[in-house]
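For this view, one protein chain was removed and the others were kept in their places.
Presenting subunit A:
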């Protein structure tokens, strides 16, 4: 079982595989820096799509030319389409966003004919967070894509997070549905959705996990809080996955951990046929590196 993000990176390094990553509009120091380390360590093979001259300026000289490939497409929109096309045609295993707006990038991913999302699939975002104060990784969704997930989208968030946690070796992850309270209240829509989700998991309609909610973060991750409040939860204060009711709460939670909790993360877009990496510029160097390692793990054939 992988319990640290460094173990995730080790696993990628030791896999003996080079995951092919198509980088859309790669002429960006931030993006290049993120992939250099993984390229040196030999577990990715980047295909840098964009303005070749600018890309070469950003590449350090000591990287061997057989460790990567450049495709010169100077028009950003075309570069994105090329990158998505490569992943679609199985010429690459992972798609990564470079110097292009997230909107334009995701539009290409979502394109019905030429994109990477299966019909009717939900696109969401899950990240694995490591914080010194928790005894294991914490998978959190949705920190980046879905703003107010409805019930079906919440089901997808759970399924994606469970699939990811299982790749980390957690056979039956514990899923906490997060709210401000453990009570079910008609005035808080998410708590009603959560009651349904719990029962769906109980009835085997959501598989491979134990689900409880509504729970607040204390009750999800701290057995003492459960004891103090006298609440029974099948998660026993030992959650692996936290599902948030909306983007604001999930995004604030993860950023709080990054800023004040010495957190690092590895995150990915989920729901697509192949992993898609979208990183925020303000992410730490380590987190960017972990995102790449995660994409390698998730790109593996099951």
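Keep in mind that, in the parts below, a contact is a pair of C-beta atoms (placed from the backbone, for glycine too) under 8 Å apart; a residue touches a chain by one contact, two chains touch by 3 or more; residues count from 1.
One rule holds for everything that comes next: contacts and distances are computed from a predicted model.
Set against the options "Energy-coupling factor transport system ATP-binding protein", "ABC transporter domain-containing protein", "NAD(P)-dependent iron-only hydrogenase iron-sulfur protein" or "Phosphotransacetylase", the UniProt name belonging to the omitted chain is "Phosphotransacetylase". Summary of contacts with the chain left out: across A:59, A:110 or A:195, the touching residue is A:195. The residue from A:110, A:151 or A:247 that touches the chain not shown here is A:151. For subunit A, the residues touching the absent chain in the complete assembly are 151-152, 182-184, 186, 192, 194-196, 198-200, 203-205, 231-232.
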